[in-house]
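Single-structure report; data block below.
The complex appears here minus one protein chain, its other protein chains still in place.
All chains are identified by letter, namely A, B, C, D and E, in their written order; residue positions are counted from 1 within each chain.
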Amino acid sequence: MAPNNTPEEKYDYEYFNVTFPAEYVAHVEINRPDKLNAFVEVMWLNLSKIFTRLSTSPSVRAIILTGAGDRAFTAGLDVKAASQGLLTQQGGAELDGARKANNLRRHIIEFQDCITAVEKCEKPVVCVYHGVSYGLAVDLGLACDIRVAASDTTFAVKEVDIGIAADVGTLSRLPKLISSNSFVKEICLTARLFSANEALTHGLVSSLKPSKQEAVQEGLKIAKLIAEKSPVAVLGTKHILNYSRDHGVDEGLKYTAVWNSGMLQSRDVGDAVLSGLEKRKPVFSKL
Amino acid sequence: MAPNNTPEEKYDYEYFNVTFPAEYVAHVEINRPDKLNAFVEVMWLNLSKIFTRLSTSPSVRAIILTGAGDRAFTAGLDVKAASQGLLTQQGGAELDGARKANNLRRHIIEFQDCITAVEKCEKPVVCVYHGVSYGLAVDLGLACDIRVAASDTTFAVKEVDIGIAADVGTLSRLPKLISSNSFVKEICLTARLFSANEALTHGLVSSLKPSKQEAVQEGLKIAKLIAEKSPVAVLGTKHILNYSRDHGVDEGLKYTAVWNSGMLQSRDVGDAVLSGLEKRKPVFSKL
Amino acid sequence: MAPNNTPEEKYDYEYFNVTFPAEYVAHVEINRPDKLNAFVEVMWLNLSKIFTRLSTSPSVRAIILTGAGDRAFTAGLDVKAASQGLLTQQGGAELDGARKANNLRRHIIEFQDCITAVEKCEKPVVCVYHGVSYGLAVDLGLACDIRVAASDTTFAVKEVDIGIAADVGTLSRLPKLISSNSFVKEICLTARLFSANEALTHGLVSSLKPSKQEAVQEGLKIAKLIAEKSPVAVLGTKHILNYSRDHGVDEGLKYTAVWNSGMLQSRDVGDAVLSGLEKRKPVFSKL
Amino acid sequence: MAPNNTPEEKYDYEYFNVTFPAEYVAHVEINRPDKLNAFVEVMWLNLSKIFTRLSTSPSVRAIILTGAGDRAFTAGLDVKAASQGLLTQQGGAELDGARKANNLRRHIIEFQDCITAVEKCEKPVVCVYHGVSYGLAVDLGLACDIRVAASDTTFAVKEVDIGIAADVGTLSRLPKLISSNSFVKEICLTARLFSANEALTHGLVSSLKPSKQEAVQEGLKIAKLIAEKSPVAVLGTKHILNYSRDHGVDEGLKYTAVWNSGMLQSRDVGDAVLSGLEKRKPVFSKL
Amino acid sequence: MAPNNTPEEKYDYEYFNVTFPAEYVAHVEINRPDKLNAFVEVMWLNLSKIFTRLSTSPSVRAIILTGAGDRAFTAGLDVKAASQGLLTQQGGAELDGARKANNLRRHIIEFQDCITAVEKCEKPVVCVYHGVSYGLAVDLGLACDIRVAASDTTFAVKEVDIGIAADVGTLSRLPKLISSNSFVKEICLTARLFSANEALTHGLVSSLKPSKQEAVQEGLKIAKLIAEKSPVAVLGTKHILNYSRDHGVDEGLKYTAVWNSGMLQSRDVGDAVLSGLEKRKPVFSKL
Partner (left out) sequence: MAPNNTPEEKYDYEYFNVTFPAEYVAHVEINRPDKLNAFVEVMWLNLSKIFTRLSTSPSVRAIILTGAGDRAFTAGLDVKAASQGLLTQQGGAELDGARKANNLRRHIIEFQDCITAVEKCEKPVVCVYHGVSYGLAVDLGLACDIRVAASDTTFAVKEVDIGIAADVGTLSRLPKLISSNSFVKEICLTARLFSANEALTHGLVSSLKPSKQEAVQEGLKIAKLIAEKSPVAVLGTKHILNYSRDHGVDEGLKYTAVWNSGMLQSRDVGDAVLSGLEKRKPVFSKL
């Protein structure tokens, strides 16, 4: 491992492995394979902590997110834990509907914020899907920037099957991130399984690989490529693309101009141009 | 027909057949086949009435919309009626440009509201295209949630051919619902015909079937599948997906949290989990 | 050349050829082929002047934009000129960071406005890509309405390679104009080349032709087709589609109603209907 | 009464008097004085019907809204009826929280739409307050355009006193329509009474008169003055001011330009200028 | 002190006193009087922690915020600490402008989030101004809900005097919260002192009292009054008023309907109505 991305302190979080497979690249692995990587509460809390740290770590410029084991990226919420949690979150039976509603709202927002921590992470995140990728798998991948998949991946937006309108991101992000609203509505309203090929066709993932191993390699390759670029340019590009997704073009342009008024005062431009003339890879200083 | 979706009163509206082919499923058929199902004013008024009723009918959880006859879903506006209507709507020749403009605005908004009644219908609507599907056919399908087509379907956004910028929904919804703005601009600016295959490629429809009959069966299959799910979850999913289409992700997430603060207090969650454990289909109470 | 689109005065702008190959059709050619049509500052200033004039010229109803020579639509910014410009734009070394930021913001907005002049041009613009199409090539094409490409086109969003988050339109428009956010993020964050086929798959272009010549013919064909339609309807269709891209559906519908309250008072509707009955092409008066 | 504003058919709605005290002026009086004009459901349904009719009546150019009797404009919701209604609206005790929530949402939106009918009425509405003006009195007045008050008026935003966050308009409109957010929060969170003088100071009303009679005369005077102006200009002014309240300045300007592109083609401009030269009141044709 | 608002654990935060002067009322006092309550970094971090805890404490329904000592609510940032902080936040001299910009952005957002914690606190906050109230005093008060002042208060938006555009809330909130944009611009662009009377006239505060002591009593009186109301209704009222400040009326109404669909299922409505009939104060259960 290159000194450049030896983190100052160990990343030690239950149900996650965090490693540094290449210079400036972090690898976050969901690690509860005996339960198909299904999520219990501590997991989304840890996920949020990990990505919040990586966001400002100068040793990290790109991240991949994968699931441990052969069978699943994640099967989604641990249903048993979730249905108990739903009751707990509402509070006791003595509460009226309004008080239950308020408790639920607080908990949903807390849960959403954990997933959104991945989107807010300043560094790009490449999600690598394989195997069972249901429910929260989709929420989580949509909060990442780039999605690739093994061809054995099966996806589903499962929530209507358990009586819930998905609320940690799928319904908010899907209509913005992939093509064909007709397809979006179909998979969300029927909860049917869909294949890696369908995911590719409709743009949920941008490439397929024959196996999990190759998909992870592809994810790593993309992350390494990003990590070689100017960290100032990469951070700005992620930030502005997310801003533009949610604003009109005029707003996007003005915001970009203000953003770049500070960000163009970067040595990276000179470093990049010079190394281009000298036919070598540029070396950018830490962010 | 199951007692569960025998509507309380008959749906008796000129130019439309409304039937109930399966439990909780309604079938609305545009019925003016001798004129290629072209629309005259009474038709969009009736369309609005039908979908407004279905929206809150406890006997209905999913709807399919089709066109009668072999030749056309609909050829769009009845041009002869429409060009007369345009004159009528402006008012007499003695009016000045401003007064004509005000009359036209009132009429356009009234017309738009009729088509938007399909979008506002709380229950998902599956549109099944076949044959000639021009002009209003596209406006109408875009107000539905899921679109499937027979492979003989030919589409066109015809309005520039008659000197009009389409104003009952196509121009507002197309840039949000399908991929490739370049394709959207091309079909809207040239009024050229495009095929079912192009519609599939660009995500206007999410599946093709070889014949009208098979397309209708597919639409019915999807509607039945939706009708088996928790009606609370389905209604919320449609509602939030439409909200998210028009808002940024942060707004979407907050709205979802508020929505679900009430909607998670549903017996459907328990019913779904229990039936899952018991390996049987859940039965959800009426909405 | 038909008298109808002989412009009143010559279009004489350095690095651009402007011709009128068909009735109501203008052809703007970027003309610096020895430098792969790379842009220096005078070029975007001229581009803006040309499209601002074409916008209100009654002799023009559709425009195609191409690059001279066999090798490139445009290789993007002239890097040498650009890196000098960046220094100039910041102002001298005696300035503090804030004053440099203010200078940069002014210059970025001025540059953006030049590219946006293509989007604001009232008449539709068809962009024909071929060969090297990097950086500004993408910004520029996205400000056009319809994009077609020769199959030899190679695209790249190059900015992260020179330490910059793209700021003249790509990051603001891409998330709105093409499908698959995963693909958008990948090409913007890695700066990798992508092929004409990928551009087609993801909807950046709506058709491919085997050669530059055929692609230009296709662009011309589309422009001619548009130029035959009602200019009132075409102008409104472009305007409303752009508005709708940036607003929710409700806003889009209301705006359309107000727009059409004036625009339906057009003789084009009658002209179109009459010529339809008489089985001949309609002739529309100038706009 | 001038022939110009004899309505075609009588306005006959329970709990309301509708008269036409001057040319082009309508007077809507809430008429349940023995109950302090407190609202039961039929009243807001009728209110909506009345204003929807007045909106497009060519005999009406301005409207005043008052309450019958000496004691109250309106005491707000009829609490007894409202608390029964709240139970009814939720549906029976056998319903779960989600189903109750859905029923409540439908009913709130229906109720809101009735009040918003006053805002959507194309013609300006002058609200004249006197005496007890609680709860719905504020919701209703805020949906009007101009508010005047008798000096004996006492206002209150009462909802927190009965366990409810006000939901038919006060909380949505107050932060936009009057000054001092601190005052807005105070009256809404404490439900305290506030005087006509406070209402004047904070801009809720724009003038005070010593008695109900004089306040009604003032309202009528304003309505008559408006009714003498160009109906095209008045309708546009109300419409654009409401639009601008909810949009940024850039959006407001563009919308105004599109609106006026149709609306300046009015004979009223010539009529107004000519009558100005001839030193007489202009006579504008009906809208 | 009533058992109802004995907090579970002590609130022990440097530079702040937190007490519970009445049932369900918390009192937060800024406590660095020897430095005119000027803020150093630990103070805004503590402020955020305090209000985040109070937000969900069932023992608290309303809060007052005051400054210790006779001379100042707060003189704003501790300038010495702040100018050192500014250098620290940028990072070392070896950083380029872009890296400094990124560091500054992270720090500003962190600082803003601390102040916004007061706005996000679910319970209403009454700010009581006295004496010197400069810079951060205004930012902070604007994040509260209701503002009252002693008549000796002097205000200033000081930032242009130290070369900064205010960035922790004043510039974002002032144009929305008080009347007269001309006054807002004047005080922000000139940094001139303005009096308690001007603050009252322009709605920055909603009442004045002759002394600090009386102003605190007034603040406490308002907080007690709020604490007696239904906590469900109060929380909803604050939440929706803040939402409405930032959204158009249509959006506000729809959001309110969804919010209340859960929140009207409250026992508080029945409790309030019943106690009204029984002429006694209602007792509401904890939130």
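Before moving on, here are some points about what is shown:
The rule is simple: a residue touches a chain if its C-beta (ideal position, glycine included) is under 8 Å from a C-beta of that chain, and two chains touch if they have at least 3 such contacts.
What you see is a predicted model, and the numbers here were worked out from it, not measured in a lab.
For the chain missing from the display, the contacting residue among D:Thr56, D:Ser195, D:Gln217 or D:Ser261 is D:Ser261, taking the whole complex into account.
Checked against the full complex, the candidates D:Ile164, D:Leu204 or D:Leu220 give a single residue touching the omitted chain, namely D:Leu204. Summary of contacts with the chain left out: across E:Thr74, E:Asn102 or E:Thr153, the touching residue is E:Asn102.
Residues 56, 96-99, 101-102, 105-106, 232, 235, 262-268, 285, 287 are the ones on subunit C that touch the missing chain. Although one chain is not shown, part of subunit A still touches it, namely residues 255, 258-259, 261-262, 265.
Along subunit E, the points of touch with the absent chain fall at residues 79, 83, 86, 90, 97, 100-102, 104-105, 108-109, 112, 116, 119, 159-167, 169, 171-176, 179-186, 188-192, 202-203, 245-247.
Just so it is clear, only the chains that are shown with their structure count from here on.
Of the pairs listed in B-D, A-B or B-E, the one whose interface repeats that of A-C, with over half of its contact pairs matching by residue number, is A-B. Centres computed as Cα averages put subunit C at a distance of 47 Å from subunit D. Counting partner chains per residue, subunit D shows two or more touched chains at residues 97, 100-102, 105, 262, 265.
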